[in-house]
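Of the protein chains in this complex, all but one are displayed in their positions.
Right, subunit A next:
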């Protein structure tokens, strides 16, 4: 062998590497926009659907609150307040007259008129279950002039204001008439609202990034902000939502000051960020989420009430929640189907599910029910972290109680397609699946879709349950809060007895922010008004 000469080539490579190193070692990174005018946030999911009426996706609802406004909104006591409009109710409680406040403008400069509101409410009423109930008793909805809206009912509907003020899943966002005339089964293609932020179409990359600019002409209300109600004062010029599929990357980016806010911190990764300087980890959402199991009422064995009751006895909220969240700081055993701490929350009849697993009692009930070992097809989605653990714990608990469980793993898309199948489980159907809801989505009988007992027209699982329909009707026509609460408690007892679904408790996810972000409003929906950012 001869001496090594060809290293000139390697030298060139090394030189190139040093040049690159020189570029890189230039003073580090000012990735976060630290001018105090732009907030960069990582939300729980990427924004892909821009129509907040066609979908119940939370990220699209959050987007809705950025660019649209609502007629009325709830505060942290669940009380409706005027937002775009004040209201008057006639003595016979059949006519609601709304008056739009001054200064309301869409982002294209056009004033918000009664016609826009009528068209928006009509479209929303065809999509939202609560809205459909109002329109079932609506005689007319008209705008006699630009500022006024008159809603006439054929019979009193006391929860009307509560339903149109709801914060989730589909609030009645107000859009221009020409946009709101789009079919409710077709996504809108123009994204103009009258809310505090303007959607920046040029910077939108579906699923990757969305930018909102401050709407300079927005006139906030004078009242202090509280949840979705009160003044929406914007203190920054831009808000950027960037999607980070990897939670660890998002936490590193927050610690390095590259982003300002992380909506959900994965609990098992908390140690990465808990002690990071200039970062605060806290509970931003005061209510959190519930996790549930939904049996299929059409096929054996869950077409039998005693078998459903046995399943309720077999399961333990504590076991499911502990497996999901790891730390009891982030979950709560709670038997209230309307959520603990909400106005209608009540835990009556929930002991079977809140006091641990009762496999022996469940076995006895199964015997009484004559359960013949029919396999229970239990669907387990593996690609959604928040939904992949409950089925595993539930399957084991059900087996211990004597159920013959056939746990089938699949992706979430396969679950959503299969749960719509009414066939018997042996022919592509199913017996039980699990999902999660935000507490505001189950906190009211008119909003909670799992409480519908209208058979084929009900939510997946299709219970035919005249009793719960009667109770919902009683709730809808209750004159005062006391009567509403009584109806809600009756529903709570009924659901625990009939096992319309299995309420598996509450959990919550912490949020994290740079300390430069201040004045955030604690709310079930993350909002960016009132928030301030100091330069770091």
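One rule holds for everything that comes next: a residue touches a chain if its C-beta (ideal position, glycine included) is under 8 Å from a C-beta of that chain, and two chains touch if they have at least 3 such contacts; residues count from 1.
In this text, contacts and distances are computed from a predicted model.
Engineer: The complex lacks one chain in this depiction; which UniProt name from "Cysteine desulfurase NifS", "Peptide/nickel transport system permease protein", "Molybdopterin synthase catalytic subunit" or "NADH-quinone oxidoreductase subunit J" does that chain carry?
Structural biologist: "Peptide/nickel transport system permease protein"
Engineer: Using the touch definition from the top, which of A:110, A:150, A:219 or A:449 touches the missing chain?
Structural biologist: A:449
Engineer: Where the complex has a chain not shown, which of A:413, A:426 or A:515 is the residue touching it?
Structural biologist: Final answer for the missing-chain contact: A:413.
Engineer: Of the residues A:112, A:255 or A:432, which one touches the chain left out of the display?
Structural biologist: A:255
Engineer: Residues of subunit A in contact with the chain that isn't shown?
Structural biologist: Its contact residues with the unshown chain are 1-10, 13, 16, 20, 23-26, 28-29, 31, 46, 48-51, 54-57, 60, 127, 129, 169-170, 183, 185-187, 189, 205-209, 242-246, 248-250, 252-253, 255-256, 258, 383, 410-414, 416-418, 420, 435, 437, 441, 449, 456-460.
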